[in-house]
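What you see is the complex with one protein chain gone and the rest in place.
Chain nomenclature is as follows: A and B, assigned in order of appearance, with residue numbering initiated at 1 for each chain independently.
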Amino acid sequence: MLSYLLRRLLLVIPTLLGITAVVFFVMALAPGGVGASLLTHEGQMNPQQRRAMEQYLNQRYGLDKPPVVQYLRWLNKVSPFGYRDRADAKRGLPWFKSPDLGESFSRQRPVTALISESLPITLLLNVVTIPIIYTIAILTGIQAAKRRGQLFDVGGGTILLGLWSLPTILSGVLLIGFLSNQEYLRLFPTNGLHDIQADAMTFLPTTAGGSFQRGWLLDTLWHLVLPVVCMSYGGFAFLSKLQRGAVLENISLDYVRTARAKGLAEKEVLYRHVFRNSLIPLITVAANLLPALLAGTVVVETIFGISGMGRLMVEAAFVRDRELVLSDALVIGLVGLIAYLLADICYVVADPRVSYDA
Amino acid sequence: MTLDAAVSSALAAAPPDAQASDSGGRPVRSLRRQAIHDTLSNKRARAGLVWISIVAFAGVFAPFLANSYPFLIKIDGRISSPLLRHLSRLDIVLLIALAAAIIIFSRRHVRVSVKWAAFATIIAAAALGSRLFHAPGTNVYDTYRQLQRDGKIQWAVYAPVRFSPNDRMRDQPALRLTPPSRHHLMGTEANGADVLSRIIHASRIALAIGLIATSIAVVIGVVIGGLMGYFSGRVDIIGMRLIEVFEAIPSLFLLITFVAFYGRNLYLIMAIIGLVSWTGDARFIRAEFLRLRKQDFVQAAIAGGLPLRSILFRHMLPNGISPVLVSASFGVASAILSESVLSFLGLGLVDEPSWGQMLNQALNVGGAFTWWIAVFPGLAIFLTVFGYNLIGESMRDALDPRLHGIA
Partner (left out) sequence: MDPLLELKNLDVAFDTDRGQIRPVRDVSLSVFPGQTVAIVGESGCGKSVTALSILRLIPEPPGRVLGGEVRLEGRDLLRLRESEMRRVRGKDIAMIFQEPMTSLNPVYTIGDQIVEAVTLHQKVGTRRAYEIAEQSLREVGISDPARRLHEYPHQMSGGMRQRVMIAMALSCQPRLLIADEPTTALDVTIQAQILELLRKLQRETGMSILLITHDLGVVAENADVVAVMYASRIVEFATVEDLFDHPQHPYTEGLFRSVPKLQGHKERLDTIPGTVPNPAKFPSGCKFHPRCPRTRQIAATAQPDEVVQIAAGNERFTVMQVCTDDEPVLREVKPGHWAACHFAPNYPEAPVTVPRLEHRREVVPVVLGDAQRALEPQGATR
């Protein structure tokens, strides 16, 4: 198991290199080259700032060098080990250093700080959403398979395909428009994940001072409702169809007949024997689902004014903040690959036929 | 499994003539014809097809459906057609293409390759010819409204929707953000333009993005996947890594980066959507080719010394293309979604109307929620995506051999 995991982890490295290389060269080969996008603000700078920036760029990228060299320099900067500049050569183990993601020009702040603020928010959204997606998908998928060919199955299948086709940009705009607008129903908040006074709230709901205080937890949950609805329906529509197919495929297999011949009730056959086997394809696609969900958060975060990774990425791309875009790609690639790994481990756990050493 | 054997043999033997055509002649062709027939006889697929036909009709005839210029007009005793005069090059090329398609593809006894060649020639000629044609540079949309108000028009025939998509009603500033009414069936947007007219004209972008982006994705996917499947081994391993890299980057992020750094150009957006969505097609083709290359007819082609191009595209591709057709149908849907999301995020085209960009307006208009700007273009996106997905799913069901047999 350990060697299997190690091998998987090693395979992550070339993929990460590939991801950052693709993004880097997309930017480097853009009209005007790397510098053009970085120096767009120079008109507004005083000469001192400008010189500082040029110096920074040269030190970091070597803009006079070809793109490949530039990319390698960037890699050296962000990787936890490698060639060190003289300045910090004295400290720590040789070859090991602290990764440096650079500084965002548009925000004038270190990229690491920006990401450490945004990433937890996006992860929170996904951590809440994924269990909801899987629960609904598994339940409806099994029901549809049980009623194969009946109205519930056929009608439900069309509705699910409809949900899958329903763009988040429409559902999100409609939800926020009708459910959070003063003119219609003011049921949910429009913006962000917390109330302005959330920091002053107690964690749990209280009735202190005679009036009900919803507290930090409830406030967050309340803010989460609409974004999570928007993020989840497409996913469970897709997975529900997958689950239905998996159940149908398993239910005609020989081992199900054996289970029935043992005298198990149909329910036990379904939930003990078929269910566990039908989860295997769902675990396989979990790895593909996460990148899609991360992309989905771009839209959801934009609509609901949540400052997570998606919004950070869009805004960075808008102002061509190269440091931020590259680091975003790196982090999102990393998160996606961790998801792949987790899915792999789940797969090995769920299916004993998968060998750790193969 | 005698039970299954009994049932399936019973079913297999029922129509003896169908069996006969499967074993001799062209098995692939007859299977595909059966699949097309199954797809078209599915009610849901037909519903999708009807909607997409409506969108396609709206796209080709957009200037005749929604235009501020009258189709025919009589002023001072002279009859003229401002609408035809203001047709753009694209309008003309589209109309010629449609006419050519109808004429060429309704001929029975012409070979398919000849048909396509003729079609391509006509389109190229039309595209070149339209260069000679000059539409008036600036559009003053309110000219004819003004003339009408002044009572100078004797009679006029208008398009069903009497507003051009970019007609911002400068003569009537009060008409901004008005809810649906008799004059503006779907209301007006922040600049005063008619929402219905913009939706009709935007159907062009949606369809074009869907079809062209998917074609690019399919071509890239078929070439890469085909080479991977045919050569397998090292080519396959490198190809799989490439696919994994592209799948690990959320394609929307890549799209946003591309568009942000390369500028907003319709053709570029199409190419980029194609460039980030080929991986699924490549996987399908690879799997099919891995299977096919072991089969006798491919081995025979290799042994016969046919050139690689001929083996890949003439012998293997027609037998392995079916799953790609399914994924292409879903691909068109997701390309339309991608474009609308890009436009929604403000990275789409600026001047041309697009469904996603209209939705974005609904969000950005401060204060009151102008539902008509959101609902109608949103519905257009939804129905088109849904239509393609319905067709794709019916095609997949028709091609899935496991679904045949025991009902």
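Throughout what follows, a residue touches a chain if its C-beta (ideal position, glycine included) is under 8 Å from a C-beta of that chain, and two chains touch if they have at least 3 such contacts.
This one's a predicted model, so the numbers in the text were calculated from it and none came from an experiment.
The missing chain, though absent from the display, is touched by one residue of A:R8, A:R107, A:H194 or A:R257; that residue is A:R257.
Interface residues of chain A facing the missing partner chain: 253-255, 257-265, 272-273, 276-277, 350-353.
By our rule, only the chains that are shown with their structure count from here on.
Chain A and chain B have Cα centroids lying 29 Å from one another. Considering their complex, residues 14-15, 18-19, 22-23, 26-27, 30-31, 37, 149, 158, 161-162, 164-170, 173-174, 176-178, 181, 183-184, 249, 254, 288, 291-292, 294-295, 298-299, 302-303, 313-314, 317-318, 320, 325, 328-329, 332-333, 336-337, 340 of chain A touch chain B. Residues of chain B that touch chain A in their complex: 1, 44, 241-242, 244-254, 256-263, 333, 337, 340-341, 344-347, 356, 359-360, 362-363, 368-369, 371, 374-375, 378-379, 381-382, 385-386, 389-390, 393, 402, 407.
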